[in-house]
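Presented below is the structure to which this report refers.
The excerpt is restricted to a subset of chains, each kept in its original location.
Should a chain be cited, it is by its letter among A and B, assigned in written order, with residues numbered from 1 in that chain.
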Amino acid sequence: MKLSARNALKGKVESLHRGTVTTTLKVATGGGDLITSSITNEAADELALKVGDQVTAIIKSSDVIIGK
Amino acid sequence: MKLSARNALKGKVESLHRGTVTTTLKVATGGGDLITSSITNEAADELALKVGDQVTAIIKSSDVIIGK
């Protein structure tokens, strides 16, 4: 499934921290960046996420703020 | 100024495309990823953005969707 979101960065789950409501994960992208995502625990369970998984970090271009 | 957003990826402006309302730019991050951002033309002018500029791509962790 192709997505309209302009950013789809492939990477590997480096760490997973499960809170009471949301799970925060760090994804080491192929490019070498570390992207932090917070998703619902329901989503983390449904995707059966674990460290080492190959995932895609999806970000809309309008959600990227630029600082200079 | 430190920001609460969990992702602040440093990189270089690779391309800038100015539309009538928004400017779409691609940022090559230090890590080697290419991040697309769309901002208002007003913002692009205020930041005096041009290709080659060192910038930071700022993304909230809750704006990062995970696909697996």
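The rule is simple: a residue touches a chain if its C-beta (ideal position, glycine included) is under 8 Å from a C-beta of that chain, and two chains touch if they have at least 3 such contacts.
Since the structure is predicted, the reported quantities are computational estimates derived from the model, not experimental observations.
Every protein chain here is a copy of the same sequence, 2 of them drawn, and the whole complex in this file adds up to 6 copies.
Operating definition for what follows: only the chains that are shown with their structure count from here on.
Chain A and chain B have centres, each the mean of its CA atoms, that are 17 Å apart. By the touch rule above, chain B contacts chain A in their complex via residues 3, 5-9, 24-25, 27, 29-39, 43, 47-49, 53-68.
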